[in-house]
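The other protein chains are all here in position, but one chain of the complex has been omitted.
Moving on to chain A:
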Amino acid sequence: MAEIVLRDVRKSYGKNEVVHGVNLDIATGEFIVILGPSGCGKSTLLRMVAGLETITAGEIEIGGKVVNQMEPRERGCAMVFQNYALYPHMTVAENIGYSLKIAGVSKAKRRARVEEVAGPLGLSEFLDRKPGQLSGGQRQRVAMGRAMIREPRVFLYDEPLSNLDARLRVAMRVEIRKLHQRLGTTTLFVTHDQVEAMTLADRIVVMNKGVVEQVGAPSEIYNRPQSTYVAGFIGSPGLNMVSGTVDPAAGVVRLTDGQELAYDRERWPVVTPGPITAGFRAENVELSNVGLKGSFDFAEELGSARLVHGTVGDQMVVAHVDGQLHFEPGDPIQFKIDPSEVHLFDAASGRRLAGERSPMPARNEAARGLVKA
């Protein structure tokens, strides 16, 4: 059953449209991450669901009811803000219990509920402190507690981890995931961090310039990006993309400098000759004595592996290499690319070519335990 339905949702400020018609069905209990760079309209979309922004056109339905005209408090959403937005003059307990106070719940009941919520968040000993006396991670948990206590239909997170340092961010990520497992509340989570998106989401919504580029499970987004935009945004580093002309008879993409990159003709049986963008992951590139000839630029050390940046013709290629390297800038190297892992995109529109065979195996999803029965 769909908990949240967005139907052609649009938002304009004056004549300037920032969200261009978003359609989305979110199932009950699903963890959806809206991913995109800053200014892509992802926060605006979330705030429209929350009721903090008016909806210029289209419909938003929560729990079967159209909420366009409803006040935020009537929509059954709770929100966690990027900068926590705790009330500075109230104690932690008052912050968490404020919505109950407004709802007219008695003081004793309120205290009991606050303690119930604060316990699992590890806030029990801080209930009488003010937000100013807490660390960033604790404030974040207070903000989560404030959202949880209302037992909302929907949790909304607006970049909640971006104010935390890297280690805390990983820890809070785990906590948010655990919280979702425990409560099973439908969740919308906005972020610009693709690692957060990949690790948290049941499904990711990739947005760009007010348009949804792709909706899918993390593995699907990673393995079958539907556009060059998604391909470049997801993964670290993003998909390597080179432009050239495709020759379907030979099963190769001829690059601008004349070298040939083979692709899997079984996978892409119907391709019209012409300009094309070919993509491949750094993991599927090996340094070898066959393949595309290029030159070494520099390497990024990752500890367990290295990212080798090189140039083929006038195009950048990144390879993920396990072994040790002994190259000087400018040294000739060769990139051997696995043809079965080459993705093809329309050169003009940037969309993934249609008519692809053999869908990718879903083993990654099964391993993550994300496949729903």
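As a convention for this text, contacts are C-beta pairs under 8 Å (C-beta built on N, C-alpha and C of every residue); 3 or more make two chains touch, one makes a residue touch a chain; residues count from 1.
Following the convention adopted for this analysis, contacts and distances are computed from a predicted model.
Student: The chain dropped from view, which UniProt name applies: "Beta-ketoacyl synthase-like N-terminal domain-containing protein", "Sulfite reductase (Ferredoxin)", "4Fe-4S dicluster domain-containing protein" or "sn-glycerol-3-phosphate transport system permease protein UgpE"?
Tutor: "sn-glycerol-3-phosphate transport system permease protein UgpE"
Student: Sort through A:Ile102, A:Ala249 or A:Val290 and give me the one touching the missing partner chain.
Tutor: Result: among the candidates, A:Ile102 touches the missing chain.
Student: For the chain that's not shown, point to the residue among A:Leu35, A:Ile60 or A:Cys77 touching it.
Tutor: For the chain that is not drawn, the touching residue is A:Cys77.
Student: With respect to the chain omitted from the figure, which of A:Tyr13, A:Tyr87 or A:Phe298 is a touching residue?
Tutor: A:Tyr87
Student: Considering the complete complex, identify which of A:Arg110, A:Arg146 or A:His180 is in touch with the unshown chain.
Tutor: A:Arg146
Student: Counting contacts across the full complex, list the positions on chain A that touch the omitted chain.
Tutor: The list for chain A reads 50-52, 71-73, 77-79, 81-89, 98-99, 102-103, 146, 150.
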